[in-house]
Every structure is written in structure tokens, then in C-alpha cells.
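Okay, so here's the structure we're looking at.
A single protein chain has been omitted; all remaining protein chains appear in their positions.
Chain naming follows the written order as A, B and C, and within any one chain the residues start at number 1.
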Amino acid sequence: MIRFGCDYLEGCHPGILERLRETNMEQTPGYGRDTHCERAKELIRRAVGVPEAEVHFLVGGTQTNTVVIKSLLSPCEGAVCVDNGHINVHESGAIESTGHKVLPLPGAEGLMEAAVLRRYLEDFHSDSTKEHRVQPGMVYISHPSEFGTLYTRRQLEELHAVCGEFGLPLFLDGARLGYGLMAPGTDVTLETLAELCDVFYIGGTKVGALFGEAVVLPRPGRVRSFRTIIKQQGGLLAKGRLLGIQFEALFEPPQGGDAHDAVYFEISKHAVQQALRIRKAFEARGIPMLYNSVTNQQFPVLTQKQYDALGRDFSFELWQRMEDGRLATRFCTSWATLAANVDILVSAVGGL
Amino acid sequence: MIRFGCDYLEGCHPGILERLRETNMEQTPGYGRDTHCERAKELIRRAVGVPEAEVHFLVGGTQTNTVVIKSLLSPCEGAVCVDNGHINVHESGAIESTGHKVLPLPGAEGLMEAAVLRRYLEDFHSDSTKEHRVQPGMVYISHPSEFGTLYTRRQLEELHAVCGEFGLPLFLDGARLGYGLMAPGTDVTLETLAELCDVFYIGGTKVGALFGEAVVLPRPGRVRSFRTIIKQQGGLLAKGRLLGIQFEALFEPPQGGDAHDAVYFEISKHAVQQALRIRKAFEARGIPMLYNSVTNQQFPVLTQKQYDALGRDFSFELWQRMEDGRLATRFCTSWATLAANVDILVSAVGGL
Amino acid sequence: MIRFGCDYLEGCHPGILERLRETNMEQTPGYGRDTHCERAKELIRRAVGVPEAEVHFLVGGTQTNTVVIKSLLSPCEGAVCVDNGHINVHESGAIESTGHKVLPLPGAEGLMEAAVLRRYLEDFHSDSTKEHRVQPGMVYISHPSEFGTLYTRRQLEELHAVCGEFGLPLFLDGARLGYGLMAPGTDVTLETLAELCDVFYIGGTKVGALFGEAVVLPRPGRVRSFRTIIKQQGGLLAKGRLLGIQFEALFEPPQGGDAHDAVYFEISKHAVQQALRIRKAFEARGIPMLYNSVTNQQFPVLTQKQYDALGRDFSFELWQRMEDGRLATRFCTSWATLAANVDILVSAVGGL
Partner (left out) sequence: MIRFGCDYLEGCHPGILERLRETNMEQTPGYGRDTHCERAKELIRRAVGVPEAEVHFLVGGTQTNTVVIKSLLSPCEGAVCVDNGHINVHESGAIESTGHKVLPLPGAEGLMEAAVLRRYLEDFHSDSTKEHRVQPGMVYISHPSEFGTLYTRRQLEELHAVCGEFGLPLFLDGARLGYGLMAPGTDVTLETLAELCDVFYIGGTKVGALFGEAVVLPRPGRVRSFRTIIKQQGGLLAKGRLLGIQFEALFEPPQGGDAHDAVYFEISKHAVQQALRIRKAFEARGIPMLYNSVTNQQFPVLTQKQYDALGRDFSFELWQRMEDGRLATRFCTSWATLAANVDILVSAVGGL
């Protein structure tokens, strides 16, 4: 059985394990006040191109979303997101557990459209009963989206503009950010995000680390007592250096290379390339994709027969039952996906 | 500089790193639904002597306390603990952030006394305005306490009896549990805890793991949807196997050994032995201890001169300024403490 | 200007004011521990036909919904309701502020359909990722709905059955309950609600009182420490007798009459009769209703010209802009609506 079910099937990039081993007996202060965290933050500041950016490390995605959203909102405010947004669907009510409603808008293949956001905000502000409603207090988006789709720079600029007009901070969930940054044809870079978002995070868990997410606040001081909020939400790792060491390994440029040659980008690129090989194989066989993803998740829509056939040798996720009886599925790649395994899958798809 | 400042200065026991390396390319389901977690749970069930016990793995202590307390309390209930309890002092209001008050009682060297608890509960229930007060909904204790002190089996039985009488679940925070279990003279075992507590956890972060705490519910089904509450609170690790692998390494008995010969116990014993050597050295020099700790934390009360002298070669924590100008300090040992370094400290203390 | 904008335009039924005056200098214990509250509870127990029912008085509707929902749910559970349910739309995130998500289902003219609820629950329980989702923990419905529509006894039985099957308590918001009970043709009585709901409330604010809602728990002991939760949520009125006195006035049967001849029913009937006169006038003029309401709210869909014409002498609410440019409106009646004013409106509608 070759597994394509998700992007956190294996441990971590071997370089990280190696660094954990090398540093194991170092004695460091706790809670991220160590030199590895300092170095990793510096590397991330360089990668995003903002020397004064504030960087914080947390353990996981739900935690990160919760901490950021809780720290940005006033009591009666909610977070606007697309209806299939991760915080609205798959985080067990983590946002609501901090007292805030998620305000869902219809999405376009998982992406929020600036025009839809603007209409919602205009309608809200023209509603004479708006005082009795949850106040939109921020905007949450994901890049890549839950469906593997990507914003263009232009789309982010438009969202940024609407947010600015209505005074709402823009927060970008980058749990799979690497796969977005290395997708062919994208014009969105880390620098773009630092320019257009108030907060975003660079996901490690799904991109080569054992765990870990790096929150970036390009304008420092945006949030008061952020570390204490992290602690309160259970996200301040005692041996915080583990996060620093991992992000050092991911963002340290190779000898003579520049920031964008670091492991994080290299392994993301690999995963995307393998995913696109899979997509191409399905499309060559006349099998359509549910979404137009150019990142590490691919969503072929199979007949039951195709589904059963592939299921014998490969594991993948059943995503959605279509009304016509076909089955939308999800195949994921990651830093750990072997090209040889993709070869076998491609061949199997060709023979469907 | 030799460091005794806390018990999470280093990475993890080398056996854990080794297992992480060996298992790195295994493909496993996420969120703790893997065979490593299953095996680790089984090992813990054996160690506590309750085959049907429910075991859950979380990342850190604050998170664990928050999840357990939130899952046990009704909206207007609070958690009773001693005034210097970790949840009352050093968790940034994590418990209150879930809507619950911490109800502090005066402690005796960090321990809760059954008589004090009973008097508080009797007073509460005889108060005609009790409806307007936070209802005591559970009892939280730590073993070892914040001050390194230990309950006896008898004391736990008494607390258990009072809790039973008033219908309150008893939750024991075992962030440093190993050091308590291996302290000389203790009559409290894992089996004792399984018998007398409704919930307790076995700390990994401070006892040899990179991170991780194992929550044990000896009576399964005590809490509804516990995993979803963990997820909601940001504590369900995507690569959950990391927790399973670590607790496997800590609780797997050696060839031919029994459950209590596992690494967890062995390294805890080592740390306690080194701590007691340190205590003995101070006492031999006529330096008193702030608390009567027989675990891995020791609290010598130094003159300013002694403090300065030791500070030149060793790092340790300033715990409390005494009214007479002396300085109470904390020295910690752990699985990683080198006997050779303790030799140097012992010698330095002798020369004060 | 004659006002039909809402059902809380005036003070209260004169009988209530009179009782407040008569009792003003009585000295009573606070927080609802007085004889008026006892008497009012007894009258309500008789009206609902459950001698052992638990009755609690709160000040307002949002408060009541929040207290009941907060007291019924575990941390990771949410309240299922129709998408236009009051708690989902017009309560400023009160439910979420207690940590719980509102789980919206599509409604049918404001009503929840048992088949839709069942499908949702079946889908939820067959979802392999359900652990990562908010757990449905209760069902919230309104009778009358936000759109003035009513459940039949049969429909409530079906909802009750689905709730029972999935172990979910059923909570009915009766902010406008009187108008539902006195609607022509309904087969739903207070006894029906006591039989089929786990909790419901009898609204006073919109049905003749200055303020006040009576929560009924037909099976006593369903919720632990309910009064303390009310206090915690700011709903325990210091001069609690004000609620008792008002519900006494509303539910005391007249001399020689039975429970269902009390003021509450009489004034509700009046309001419904006036509302149906209004509806009839619009329909006679060929003006359609947005919803099929037989209660005190009517929703005629007007042309702009009709809207402007009526707006000169009457105030009413603009409810919704239709896609074809017409304007759906809301006209409300109450205990205070004068038949003479309805005469004038009916005449004006006839002349449109």
C-alpha cells in the first residue's frame, strides 16, 4: 500500500532530526528564549524581507489560528472566512471556544473574493439592526486554500484594500504555505504576504517539520502580550528551542545560496512537482479534477470502478460523494513523497 | 557555567531520539490513531495496573490542565487548588480563559490538606449565599507539588474521601510525576493514583521527553468527547505518533525486566539521587532548605555572599527573597544531570 | 403616525402595573425567593400541566437563550438551529461568547424540519473526521418562528423523536409563545411543549409584561446549579419579585375561570385577531404575504408605491428587499394594539 492520504504521514525532513540530535545536550532557557529561536526568527525575517517583523513559534495549526484570532478580536467581534474555511469546519469550535463567532461567506473554490467580502461588509453596515449582530472584526483566509487553490497577488491586493477600507486586519493561514509559494505561475511571495497581511503564518507541520508554525507580524506591536496569550492557550512549548531548531533547519540558506534556496522551499517544490505529475496522469486519462489546484493536494473525480481499482494499491482520501455517484478524492504529496512511488501511481492511473 | 536552573534545559533522553530516527519514514495515520500510540497506551495501562484505563496524549502541561479541567466542570463551577498551585499562578489565566474560576486554599508546603479542604467545603455548603458563589466542582493537586513535596498514600486517601463525600472529581497534575514515584520513602505508586484519582497525568516534558503528557482516566467514559475537547483546545498533535513513540521509549520495559524498570523510572531515580546529593551537601554546610523536598527540586536558603559565590560557576533560580535578606533558591536535576557536574557543585558548596 | 413596527412598543398590560403598585411597599427576600415568584411558578406549573416542573424567571430573551444553552452543552458541543434562528443572527454572538458554536441548518419558513435534522445528524455521525468538528449537543427551535410560522404537534413529535434518537435535548424559544398558542387552528398547547421539549420558555417581554421570560424544565433536575448559572450570566434579578408579580398577573385565572382564561391567553388572542384582520385586508387587496403566518407578525410584500403610501400614516418594518424591487415588510400587533387603529389601517390598505 502506497499512501497519499495526507501531508503528515511521516516524521520530518532528515536534516531536522540531525539537528535535533546534534543539539540534544545543549542547555538552553525555556519557552523560546534561546539562541536557536533567535536565529530562526532572524532567518524568517530575512525570508519575508522585513527586518523588524515580529515572529512567534507555536506547535500546531488549530492552536495558531485560535491564538491569533483571539488576540485580534474584541468581545463582540467575529472572524470572516469562507464557508469551507478550516476554522469554520474542522477545528472543533476552537474559535467559538474563545467567545467569537466565525462569519462564513460563500467561497470560490475555497478562496474569498474581494467583491463578496465588500458586499457583505456594505450590507452589514447598512443594516439598521447591525448593533444586534456579531461585528466583523477581522478577515481570515488560507493560502493555499483547503482545496489547494491559490490567490494571485492581485486578489490579495483587493482583499487588502477592502480590509483597509473597513479597518479589519487580514490574517492568512499558511499551514501549507510552502506548497503555495513554490507552485508554478504564482506571483505571491513571502514578501507579498508581509506587505498585504497583518498576520500570517508559515506552516511547518505539513511542510517538513515534526510540528511547528511560525507566526509573522510584519508590523511589530500589533498585538499586546502575544506571548502570554500563547501561554494561556497552551501553545508556549517548554522546550521552545525545538521549534527554533526546526525552523533553523528549514530556513537556513545553503552555503553560498540565498534565503529562497533553503530546505523549506526545496522540499515544497518537490512536493508540488510530484503532485502535478499525478494531476497530469489523471487528466491524460480523461479524469477531471474537482478543483484547479496547482499545489500538493489533487482532487480527481473517479468512478466507483476507478476508485476501487486504485484503492487496491494506494491509500487516498474520499473527499466528497458527487450527485452522479462519482467519488471526488484527495491525493496529497509532501517533502517525503518518493518519485518512484509516484511513478507507480502514474502507471496505475494510465491503466485505469 | 553548569546549569541547575530547571528540569527542561536539554532535549530528550537519547533513546527517544533514536526511536524518532528509526521510525521517521513510517507512514501512519494522524492525530494519535497509530500503532505507536496504541502500544504506548497499552504500556501505560500496564504500568498503572488498570487494563481498561483511558489514556490520551497531549503536548504540554498548561494545555493538559486546561483540557482536563474544562472537560470536568459545569459552567458555574471552579477548580479548588492550593494558593500556590500552578494553575493559579503560572498559567496565564488558562483556566479562567475557559470560563472557570480557580478557588485557592492555603497550602502546606504546596500540599492540600484534607482537613482544610473539608472545612472549606463545609463552610461553602453552610453559606446561605452559596448560590451566588462559584460552585466547587473539582479538586486539583500536584504530585510532586510546586515545592517538590509529596503526598503520602494516607493523605491522598483522605483527599479522595473528602472528594467522594462532596461528589468532586480529584485531578492530579503529574508534570514531575516520575520524580515523585522514585523518591525514597514514598508509598505512592502509579497504582495508588489509579485507585484514588479520577484523572491524573504522567508528565513527559520534564521527565525525559521532548514534550508530551499522558492523561490517564482510570474509569473510562468519565468525560464525553475528550478527544474533541483536546482538538478544540489545540492539543491534538497532527503527527500524534510523536507522542506515542516517546512514551513507548519511556515505558517499554527492558528485556526481561518489568514495567517498573522502564526508562521513565530509571531516569527519574537518577535525577532524585543527584538532587539528594545536592541537598545533603547544603545541609552538611549548615544551609537550610526552604521546603522538605525529596524530589528533583531543592530549595537551599543562601546568604547573599553564598549566592554570589555559587553564582559564579553555576546557574540556578532565585526563588524568593526572605524577610531577613537571605535568598531562597531552586536547584533542579533531571534525567540529563551529569553526576560529575553534581560532584563539582557538591565540592563548591562544601567550600562556601 | 400609528405604529406597527414591533411587539414591544408600549409598557405593559395595565393589570401588571396595578399589581406593581399594590405590592410596592411589601418587603420580600431578594433574587426570586419570595411568595410572588412561588405563586407564579405554581400557576405556570398548572398551565403546563406538570406539577413537578421546574420554573425559573429571567429578564430577557437573549439572556434566557444564553443561560439555557450554556447550561445544556459540554465544551465542544454546539446548538443546532435553522439558519435564520434568533441565536444565529440577532443576538450579537451571545451563544458563541459562552464558547459554543451555533450549527445552522436550512429552515422551511423559519421552521426546522425533522428530515433535515435527521439527515444532518446522520451525515455527521458517518463522517470519519467528526472528531474534528463541533459536536451537535442540542436542538434549538422557536415557536412561533422568526417568521411568525408555527409547528404542528406532529412536527414537534417528529423533532422530539429525532432528538431522542440522537440523545439531544430539545429547547424551544417561546419569546412570542402566547401568539402561537392562540393562533387559529394550532394543535400545540403548553401541555404539548411540556411533553415534547426538554426546556422551553414562556415569553413575557413581547406578550404583555414589562420584561420577563419563564423557563420551564418539565423534568426537574435536568440542569445542575441552574440558578447559579443565571446569576453568573447576569440574569438573577435582585428584586426578583418583579418577575413573580408580572407572571402572577399574566397567569392568574379569573374568578371562576380556568388556567387558560388568564390574561396571558386573552391578550395573545386579541393580538392574533388584529393581525389576521390586517392580513385579510392585504390579501383582499391582492397583496401577497412573504410567509404564511397566523400569529401576531404579518409580512405583506408591497410595491414601492404601496410602501410609500402606507408609510405616510403608519410605521412598520422594512423586512427584506425582493429581487423584483418589491419590499417585504413586517406589521406586528400586541396586547396593546387598538382595534380602532387596525380599522384605520384596514381602510388604508383597501384604498391602496
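One rule holds for everything that comes next: contacts are C-beta pairs under 8 Å (C-beta built on N, C-alpha and C of every residue); 3 or more make two chains touch, one makes a residue touch a chain.
Bear in mind that the values here come from a model prediction, so they are computed numbers and not experimental data.
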(request) Check each of C:Ala94, C:Cys163 or C:Ala249 against the chain that is not shown and name the one that touches it. (result) C:Ala94
(message) Going by the contact rule already stated, which one of C:Gly110, C:Pro218, C:Gly235 or C:Pro300 would touch the omitted chain in the full complex?
(response) C:Gly235
(message) Given that one chain is not shown, which residue among A:Leu17, A:Ile44, A:Val59 or A:Cys76 touches it?
(response) A:Cys76
(request) Against the chain that's been left off, what residues of subunit C make contact? List them. (result) 3, 5-6, 8-12, 14, 17, 20-21, 23-30, 59-64, 66-67, 91-94, 97-98, 205-206, 210-211, 228-229, 231-239, 241-242, 336
(message) Give me the subunit A residues in contact with the hidden chain, please.
(response) 31, 70-71, 74-77, 98-99, 131-133, 135, 224-225, 227-229, 231-232, 236
(message) What does the interface between subunit B and the hidden chain look like in terms of residue numbers?
(response) 75-76, 78, 89-93, 96-102, 129, 131-134
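The criterion applied here is as follows: only the chains that are shown with their structure count from here on.
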(message) With contacts counted as C-beta pairs, which pair of chains has the highest total?
(response) A-B
(request) With chain centres taken as the means of their Cα atoms, state the distance from subunit A to subunit C in Å. (result) 43
(message) Distance between subunit B and subunit C based on Cα centroids, please, to the nearest Å.
(response) 50
(request) Find every residue in subunit B that makes contact with two or more other chains and list them. (result) 98, 228-229, 231-232, 236
